[in-house]
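Here the complex is missing a single protein chain, while all its other protein chains stay put.
Here is chain A:
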Amino acid sequence: MNFKRKLVPLVATAALMVTTLAGCSGSNNSAAESSASPEGAAKTETGSKTASIKAMTILFGNPPATENNKALEDLEKRGNVDLDVTFVPSEAYTDKLSVAVSAGNSYDLLLMDGGKDDKFSNLVKMGAFHDLTPYIEKTKNISKIDDTVWNGIKVDGKVYGIPRPRGLYGGGEANILIRKDWLDKYNLAVPKTVDELTNALAVFKEKDPAGGGKTIPFSIYGVDGINSPGPFAGVAPIQFAFGVPNIWKLDNGNAVRDFQTPEYKAFLEWLKDSWSKGLIDKDAPVLKNQGQARSKFLAGTAGAFVGNVSDMAETNIEKLKQTDPNAEIAIVDVLEGANGQKGVALLGGYYGLWAIPSSVKEDKVQQIVDFLDFSASEENVAFSKAGVAGIHSSDFKDGIAVQTEEQKKQYDLDKPSQFVLENRVDPYVYAGSKDPEILKAQRATLDAISKVGIENPFLSYNSATASKNPDSYKKMSAVMTKYVLGEGTWDDVQKEIDAWTNGTGAQIAKDLLDQYNAEHK
């Protein structure tokens, strides 16, 4: 009886799992209902008829209000579009994207959150997306994006996705954020070197400012070893202070991976030493992402964690002040190592690519690109920060919105910035504070890190070997973590590194070098 039914669902284990996951994350995303009337089309530049665009994008935090959203109405009116955006929470995004892609014709615009990775390149080769090269030539704002960014996202010399510009330097884990009030309490300066940082963490450990032995000097998180090696993530500034390369470096024409360098060993020694002294969160190996490490910091128990200037926002400080009214955050712009090494990752300069599925009719492609171009216009920079004048703010001065409490509440509800799908090129994109003091500090930090970018020579290349062996770092990650935790010897780690170097590693390095050499003849 029941058995016969067993046969049936075997068809789509995959599909089943997607539904499970999507269901579990509780992400019943109702798309923002749009009800813009075509009357507003009068004053638009694109003229002609209203384009209706259904887009899917990633969401961090709460979604914007779906009903009677004045910000959305305003944007639709000015952009002459009928916008239907599905906001998918970041935890479930990969799965939803996978479903959206396989479903074919449901969206006009998809955000490929991984950028130009193996998945994206594979999809392009399958013919998934429109070639946008001819369409972007005529754009006013999108074409301002840096050439290095464009070169990084091209597949076979063509543009298949429009990058969402971000800072080129550092990314989401650029700087160490540290409790300024704790430092002050023990007469410590904001650390500038690894030694000063280690010392500050040791003082936090000893003095226990959070009370009850709850203080976690440094909050980082574990990696599952499936997609990346290394024991922990959320350690980038420290790695660079030890002189570890940004994933890869070129050495006399050879590709060298970070963990193959002696600097990496020195960095692991630091981790091991810090772990044994209790400076690192004991829970780190079971934490799964930056969000969990950050939440320990915002809960007032952790002394430091790695984020970027956008974490210095007022909302975070307010959250901290709920547990400790004296709480203050300081940011370590650039951490320096013993030999003066320092840096932040020089990245692709974008987060996500807007791709138009090939199922979308050709005459609509230009309309969609035009809307993205309109999104990236000067007027929408103001709109994303200040919303609609009179409703979300009363004025917009020097990049800061002037808002009453009432307007601020409405702004947080409608979230105008979420609907500006394509942002304008802006090196200060992470500096979003409304407090002039904080904004100044944020900009200063961004200026400081823009001078110490460390390049990954193979950033824009993909290795087919790596994509077929997503498990290749698994064992290495495990032995490295064990080593740091004091449960294994360096020989175990060296053995895994050697195994990788002589096995898949050699092939991956070759894949990347071939592409590099082909472009740098």
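Here is the rule we go by: a contact is a pair of C-beta atoms (placed from the backbone, for glycine too) under 8 Å apart; a residue touches a chain by one contact, two chains touch by 3 or more; residues count from 1.
FYI, contacts and distances are computed from a predicted model.
S.K.: What name does the UniProt record list for the absent chain among "Beta-propeller fold lactonase family protein", "Multiple sugar transport system permease protein", "Protein lplB" or "ABC transporter substrate-binding protein"?
M.R.: "Protein lplB"
S.K.: Pick from A:172, A:285 or A:427: which residue touches the chain that isn't shown?
M.R.: A:285
S.K.: Consider the whole complex, including the chain that is not shown, and state which of A:66, A:94 or A:515 touches that chain.
M.R.: A:94
S.K.: With the full complex in mind, choose from A:90, A:467, A:501 or A:515 the residue touching the hidden chain.
M.R.: A:467
S.K.: Contact with the hidden chain only, please: which chain A residues?
M.R.: These residues touch the chain not displayed: 1-3, 5-14, 17-18, 20, 24, 94-95, 98, 101-104, 118-119, 122-123, 126-128, 222-227, 231, 281-283, 285-286, 288, 358-359, 467, 470-471, 474, 477-478, 481-482, 485.
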